[in-house]
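Complex shown without one protein chain; remaining protein chains in place.
In order of appearance the chains are A, B and C, and numbering begins at 1 in each one.
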Amino acid sequence: MRKRHEFHVDSTRYLDDNGSPLGELPSQAAETERVLAAYRNMVLTRTFDAKAIALQRTGKCGTYPSVLGHEVVGTAIGQAMMATDVFVPYYRDQATHILRGVRLEDMLLYWGGDERGSVWPACPEDLPIAVPIATQCCHAVGVASAMRVRAENRAVVCCVGDGGTSKGDFLESINLAGAWHLPVVFVAINNQWAISTPRGLQSGAETIAQKAIGAGIPGHVVDGNDYFATVEALDTALERAHGGKGATLIEAVTYRLGDHTTADDATRYRSAEELKHAWEKDGIKRLQNWLHDHGHWRPDQEKALQEECRETVDAAVQAYLSTESEPPTAMLDYLFETLPDALKEQRERLAQRSTEVRHDG
Amino acid sequence: MRKRHEFHVDSTRYLDDNGSPLGELPSQAAETERVLAAYRNMVLTRTFDAKAIALQRTGKCGTYPSVLGHEVVGTAIGQAMMATDVFVPYYRDQATHILRGVRLEDMLLYWGGDERGSVWPACPEDLPIAVPIATQCCHAVGVASAMRVRAENRAVVCCVGDGGTSKGDFLESINLAGAWHLPVVFVAINNQWAISTPRGLQSGAETIAQKAIGAGIPGHVVDGNDYFATVEALDTALERAHGGKGATLIEAVTYRLGDHTTADDATRYRSAEELKHAWEKDGIKRLQNWLHDHGHWRPDQEKALQEECRETVDAAVQAYLSTESEPPTAMLDYLFETLPDALKEQRERLAQRSTEVRHDG
Amino acid sequence: MTDNTLRKVTLVEAINMALHWEMAHDDSVVVLGEDIATNGGVFRATVGLKETFGFRRVMDTPLAENLIAGTAVGMATQGLKPVAEFQFLGFIYAGMEHIVSHASRMRNRTRGRLHCPLVYRAPFGGGIHAPEHHSESTEALFAHVPGLRVVIPSSPQRAYGLLLAAIRNPDPVVFLEPKRLYRAVTQSVADDGQALPLDTCFTLLEGEDVTLITWGPCVQETLQAAEQLAEQGVGCEVIDVATVAPLDRETLLCSVAKTGRAVIVHEACRNGGVGAEIAASLAERAFLDLQAPVVRVSGYDTVMPYYRNEAFYLPRVEDIVSAVEQVISL
Partner (left out) sequence: MTDNTLRKVTLVEAINMALHWEMAHDDSVVVLGEDIATNGGVFRATVGLKETFGFRRVMDTPLAENLIAGTAVGMATQGLKPVAEFQFLGFIYAGMEHIVSHASRMRNRTRGRLHCPLVYRAPFGGGIHAPEHHSESTEALFAHVPGLRVVIPSSPQRAYGLLLAAIRNPDPVVFLEPKRLYRAVTQSVADDGQALPLDTCFTLLEGEDVTLITWGPCVQETLQAAEQLAEQGVGCEVIDVATVAPLDRETLLCSVAKTGRAVIVHEACRNGGVGAEIAASLAERAFLDLQAPVVRVSGYDTVMPYYRNEAFYLPRVEDIVSAVEQVISL
């Protein structure tokens, strides 16, 4: 006696590589102001990104992970979330952070080696960047559990890379989200690479979204360079979460257009051709074309936006560069709420060093 | 534009609760000698189990995990494996160990608090019992990788409980098995409980087998009390593995008929009714009925077998009880291949204690 | 404190009492772990909580220690005070990344914006004839992690007061419960919600001749050794460190300034144990006070043997006595 259990995941895309609709668009496309705001955020993100890389190249910032290629999905997340929701990021979510109210200079401070870059007054409940891959997924289900414990009508969005979907934290967390019907949306940002490891080496599964099946939650693939597909999936998943209907896994397929970080050289492991091909699918250009084609955007507006973004970024860079370092005692002052006696002597030693000239900047 | 990706897992069963065929049986049913050998192993396992529990209750053995309800799947695994394959167990695989050549007294030694219970001359490559849940899954893919590195035509079978399928080790390992096309068969023994935690709290997924989908490997559910369904699935999966076709996940659905271990009292968290219902599905009785119905087994044979099993077990108990403890120096002698200088003084101290009367037995 | 709050309880019952008290008085306290709700924990430490506070606040988790450790971090950033149980210390290692890289760092990382008021509970230590991995004493692994408090009670009263303090503490606490003392002794404990301090050692016995420094299960053997030695006329000061990190060195130094001699007793293997830090600190700061070397009585530098030989691993009363005799003779 044989019984068949059937499962599926859908994948969605609305625009072709040039921004022409492949069919009917979702209702989100009619919200012109929102679409324009999305576009602006994508351009600002990209402008910021180029500047951060330049700062690193000139020794004014530490190792930095470019967001190039993630602007669309990051923006869609930021737009779909309510202010009262909690964002649980990984380290390549600049586009979302901006919409959450994190200041550009904070992001520079963070990558510039200053813990104060994670003090985010505008979104005080958002989790800081998680460097250890996929660990944030467990935190996300913890935050969502807290919401469940308090019977709140809020939700969590958690990002993870394609590489991160191989790690236990992600897999255990989506399973808990399913078992506990948690109000959480996981966005697996499949940019095809985990440093030098291609997507195909991470898993034999055809899609990342299908990992949802083992967790008993819906999985969905979207073209992560297609704003409409991505924001629709996010809106739907967050509606589910807010409505107490549980968790969703969204796989946003895109491409990491830059090096892994400024410490990486991607030409060692991937071809120029592949990269060129990926640029043809760039989601910002695609949305720009769509806006143009539908009369929502003009070249002069583009020029003004570029200018405005440059100014915004430059101001942030100034603010960043003129921020003095913390005193060395800071390394002990935030470890516990109150300094334990055991650390007092060490703190005194550090305090004596506060006036020293720094070895590095 | 929407695309649908479809997946499925099948579930199989051939016998009803009384051992009557529900339809055509697989070819394995025609191999009478093998079926009889399976039955004998199940009975021996159950006889051993009862004795081990009795030893614990009378203070002659430590905490012991009853195998009651796992005899069918454990036997099917042992039969389907080649001697050159490697078995990677968890702690409730007595039925398989017996077929691999582990002596009953070794199992008693192990649970009786003696490391020598894991010295298995008959199956020297099989991994010892893994107590930390699901960790053995990573070892299994490691063993399978070694086979792949050396291009050997061997395979690995790895067991894990339903509880263990929530842990990263299992999920990461099935993913690697899929990505690397490893010759490994995972058997998730779904006995409905992880100590007091019911299957439904482990995961929102309808089946455990569907976790295979996210790993890109085939998943299959079998009635783990149905010898034919189980051994067919094992034979098929091992054929795939030996043929270089990669990994399989089999979910064997059964029921833990005993307490979790002798330290547990299952009446605290599950009903007598549920247990009674589970006994109705007992796989040994079912196979016995089938053998009777098909003229392969007679009451006098049953009697002789019971007698023989009792004698075998009693002999093992004698061997176990008459095994002297190791000298205390053993705790240092196997830590490294050669005793580091740093431990010499400690070893001398222990050697002086070798003649002491033991505090406990 | 009224008389009727006084109860004669075991250590594990004191844990249970403290959990009940704090959950009743603070809505933000939640409890999670494997088998802790319906089953009340494999050692019955959480029994009754689900019945009183419901599944919402008393959560049986899937079997995944990494997830338990990390989920607690997420909950804590939301202002809940999760008390997460690891069924045995030997199964906590899968959760190590969240403990080392997140729980202990969230406050520092965010410069105080978010913090982790959580407790990781785990039964620890040997002596109960348990299977492999059920007898670990690896408190030193946690004591070395900046940002963690590591707290180890050794009596019902201290279990009650220290657990309350741990839950109320706004930072992460690894709370290790000596399982062989779970039911070994009873004590009268006032169920009055009074916490004990997490920043001082407890001096259990005053003495002039030698300082015996210990914690957890070994407090029992150490007190017995002190009793034997008292009969021989040796006055032992017995200190239960209790909070092994951050370490209250002052109490230890003061005692050694008086006695001039110290013996440290712990069940963990010696190499790199918490005893090493204590011995190093005493040897550095009490250099001129010490009239004999600081000696450590401990487990051997190996894995806890399976139970047939477990007794050979564990420090005994006579080992402590002879260590004291040795340092006294110098």
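One rule holds in what follows: contacts are C-beta pairs under 8 Å (C-beta built on N, C-alpha and C of every residue); 3 or more make two chains touch, one makes a residue touch a chain.
In this text the structure is predicted, and so the values were computed from the model without any measurement.
The missing chain, though absent from the view, touches A, B, C when the full complex is examined.
Between the chain not shown and the residues B:Val119, B:Leu305 or B:Ala319, the one that touches is B:Val119. Considering B:His139, B:His260 or B:Arg286, the position touching the chain not shown turns out to be B:His139 (whole complex). Touching the chain that is not shown, out of B:Gln79, B:Asn175, B:Gln210 or B:Ser325: B:Asn175 (per the contact rule at the top). Mapped onto chain A, contacts with the missing chain fall at residues 62-63, 110-115, 131-134, 163-164, 166-169, 194-197, 201-203, 263-264, 268-269, 325-326, 328, 330-332, 335, 342-343, 346, 350, 353, 356, 358-361. Hidden from this view is one chain, which touches chain C at 65-66, 90-91, 93-94, 96-97, 99-101, 104-105, 108-109, 132-133, 138, 140-141, 143-144, 146-147, 245-247, 269, 271-277, 279-285, 287, 290, 292-296, 301-303. Not every partner is drawn; the one left out touches chain B at residues 86, 88, 115-116, 118-120, 124-125, 127-128, 130, 132, 135, 137-149, 168-169, 172-173, 175-176, 179, 330-331, 334-337, 340-343.
Heads up, the rule we're going with is that only the chains that are shown with their structure count from here on.
Taking the mean of C-alpha positions as each chain's centre, the chain lying farthest from the centre of chain A is B. Chain A and chain C have Cα centroids separated by 40 Å.
If each chain is reduced to the centroid of its CA atoms, chain B and chain C end up 36 Å from each other.
Each chain gets a centre from the mean of its Cα atoms; for chain A and chain B, those two points are 43 Å apart. Each of residues 168-169, 172, 175, 179 in chain A touches at least two other chains. Chain contacts: chain C has residues 62, 64, 66-67, 94 touching two or more partner chains.
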